[in-house]
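Every protein chain but one is kept in place in this view of the complex.
Right, chain A next:
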Amino acid sequence: MASNKKYWKSEAELDPNNSIVETLKQNEFAEPIPVDDFLGDKQTLEESSTTRRDFLKYVGFSTAAATIAACEGPVHKSVPYVVLPENIVPGVPSYFATSIADGYDFASILVRTREGRPIRIENNDRASVMGNANARVNASVLNLYDSKRLQGPLAGGEPVSWDVLDATVKAKLNALQGSGKQIALLTQTYASPSTEKLIAAFSEKFEGVNHVTYDAISEEAAVIAFEKMYGQRALPDYDFSKAELIISFGADFLGDWQGGGFDAAYAKKRVPKNGKMSRHVQLEANMSLSGANADKRVPMNTANQKLVLAKLSGKLNGVPVSGGDSAVDALVNTLVAEIEKVGKSNVVVVTGLSDVNAQTATLAANKALGSVVIDVTAPRYIRQGNAAKVNKLIADMKAGKVGMLLIDGVNPAYSLPNAKEFTEALSKVDVSVSFSYNQDETANAVTHVAAVSHYLESWGDVQIKKGFYSLTQPVIKELFDTRQFQSALLKWMGSDVSYYDFVKENWTTNILGEGGNFNKALQDGVYEMPETNVSVETNVTEDAAASDEAVGAVSTLSAALRALASAKVEGMELVLYPKTGMGDGKLANNPWLQEFPDPISRVSWDNYITVSKTDAEALGLENYNVANGGLDGSYANVTVDGVTLQNVPVLIQPGQAKGTVGLSFGYGRKDGLQEEMQTGVNAFKVYKGFNAVQSVSISKAAGTHEFACIQLHNTLMGRGDIIKETTLKDFNTKDAHEWNPIPHVSLDHQETLVTSPEVDLWESFDRSVGHHFKLSIDLNACTGCGACVIACHAENNVPVVGKKEMRVSRDMHWLRIDRYYSSEETFEQDNEKKDGFSGLSGDNGSLGGFGELEDPSVNPQVAFQPVMCQHCNHAPCETVCPVAATSHGRQGQNHMAYNRCVGTRYCANNCPYKVRRFNWFLYNNNDEFDFHMNNDLGKMVLNPDVVVRSRGVMEKCSFCIQQTQSVILNAKREGRPVEKGEFNNAVACSAACSSGALHFGDVNEEGSLIAELEHDKRAYHLLEHVGTKPNVFYHVKVRNTNEA
């Protein structure tokens, strides 16, 4: 075995006496068929009025009826276009480049449409900035077909026509002229040059226009710190592919920190090349994606993070900062030593603390380091929210100074901490118009609701980063009577210009410049302004800051650091965070995202407070598994500054810093959501002053919460070497068979490699002819972001099963990302650790260290492992199928003929990887599963090339055979060989993976990357000793444990 570690998925597995874990290990299907449910007990059977004879009569009659009904086939209608649009060939997809800019997610993307329907979001590889779709963006296409969408404007809750609304608004706008009352616009961050120009024109046309930008989840501390130092309200950009050492203070930059999108560059540097990879140190309270990927993670409450940050920044800037004990000093000294080891300019310090001083401290630290990772000349514009202005607006509204309020892209009645105050103030505004997508909280509070178009129905542009522009174009006509905000503004200004013309005009005159081609930009979706055109005004303040100002800067810095260092812990700390699947909650009515298991906690359909085990024991909170594999947990009441969130589910999170609890945003929405989607509690209520860290008191509440947590599902029956990992040192110095050994089996009492042909039960086929597809998964590059999970969902019509079914491990995800915790489990390692103790507390201190020895879950290491069907060349599932429904193809794929399957589930029982999924129910056209497959609108997202499975059949990853086949067919039709690399983006997961962890290809293709990866010394197969010869292979995870 590669390392002497124990891996576990759930805390419960650490308990050797846990009978449930044992049972689940042995049972492929946690829940037996609920015979009792539909037959009932003996008593009810006896009491039933249906006699046996009646029953037989019914059976006979219904059989006869079904037979008669089956005699005549249904009549299918086929309705062709009256006039076929020129660029549509029925059955052939078209791609359009566009951008999402919903105020939270910003990305340049490609949209695949079929017969005019957008069905998939893909990455735009022409975009050099934010060209990657995360899990939410991948799922956003389903929101287009949201059955709860507003289908037309409303006035006073009643549907009206746009003409009526236009007339009302125009009349009011004119009436307000000269009245001294404000016309306020409360909007999301657009970062859109054209929208800004439009709002400026609007303000020119009407007096008293007040534009307030509001981000539900604020990054304002960073924006203010940046503005102070560099004179621009923006966020610095980071290129983590240049970093040798990353020191993060609670910044989840692999999540949504400062708009996200950093994972691709980060992963580039995490794959060891020439014996080198970056090192990542994370100090944080909640276990975040970034913390999970870190080489060294220090669980720490935010007050201590601030102290360490202040001391580190002080040290780098030569400003002495006092405070803290020797442990803190030791930690800071280690960090400084590490910085010096890799060379200052390759280091970056980032922080996610919503504290201007903390942000200033990191900017100062990076400046002092001369970091090449941070880019302050071309900053990001994607968070512009201004809390002070929002509060001023609410005060003005209350005072009756606002005559009209237009709201777009935000839902303040839900997401403001003082939402109640806002709705009350709203009643003092004469005319309030909310551009809402659903009948949400804000839509319920305003006088008029303007049904807003989806971004896939809208025009627009966005400047994500200085000089990097993207265009948004509609890929479908408005499905309903909706309008985008910008078009409405133009109309209300009395302009006849469409927003498309407005954008085009703005681009041709202001952005593209000489020789620029709008259609080219539209086709690419992105446009990069040549360097020369980008003005360098931002540097002015920096350069002008000559020696005299520098003195001032130092004094302000030392004040900031002093303030930072003096942060004190007051009781428990609540650290609010956005969840990978839900973000700020805009897409809450999306069943794909609701069912998406959180990468860390593996919980779907919920939010919860994450607490450390120690705190949970102190507070009497508990988690336990029940017989069907479901996780149950206590409830707690969470009180922040007088506001109490009742009955918040509690999840014990390994690695959670002691004295802190985490809670995610985006849940707890009720209005305008389908009942199934009304999940969780609203954390925005305790987001006081837009500060993600709050002092909190927690008390246990009555009751038990049932989680839909899949971490105990599909356990690997104690086969522990599923994950292989090693350290960078071993990787560089030792031979591969030491850290990546190939298992041996005994053949005639001789130890023989399991890969040698003589130990194989099967005859091998010659696979050198034609294509042979393989998938490589690099555990070093995988950040666990989950974009592949949603992409797979969308591509393959994977059904949504709902919370109840998820709980009993009937999830249908073809691709899951297993999250493993690990810690040293052998005495040898314990002894090493014990010998390494220095001092009482701190990172190497014995105080915490002994505790860790006792409890491996205090600060476990984390590994992510995407697992899908391994497409074994010697597949165990194929040999046990009684009807030959699953069989092998020459191209390496393990085929599954659904219509042949009779549902014996033998294959799933015999699959060592637990990747086969059974359709326990009919998940389409079934009111019990009222998700997108149960209504005509939602069905528009289905991929017509993949069949929708019925009840009682097994399904699993197909290696997206529909896409590999289409690549082959395109080549055949054009009469050419398949081009090099053409298969690489064929499968949805590989195409969606921005970090390059998943790579798909044809190993028989000459000079292909996949063939090279297969022979990499890090490559290994899952459970190699079973001898299944999978076509999916993994790369050993290498941790950079090289300390200074």
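The rule we apply is simple: a residue touches a chain if its C-beta (ideal position, glycine included) is under 8 Å from a C-beta of that chain, and two chains touch if they have at least 3 such contacts; residues count from 1.
To be clear about the criterion, contacts and distances are computed from a predicted model.
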Checklist entry - Hey, which one's the missing chain according to UniProt: "Fumarate reductase iron-sulfur subunit", "Putative ABC transport system permease protein", "Glutathione import ATP-binding protein GsiA" or "Cytochrome C"? => result "Cytochrome C"
Next on the checklist: Tell me which of A:500, A:518 or A:898 is the one touching the absent chain.
Outcome noted: A:898
Checklist outcome for this item: Full-complex touch with the removed chain, picking from A:78, A:274 or A:746, is A:78
Checklist entry - Among the options A:392, A:890 or A:1017, which residue touches the chain absent from this view? => result A:890
Checklist entry - List the chain A residues touching the unshown chain? => result 70-71, 73, 75-84, 89-92, 766, 768-770, 885, 887, 889-891, 893, 895-900, 945-948, 958, 961-962, 965, 968-969, 971-973, 975-978
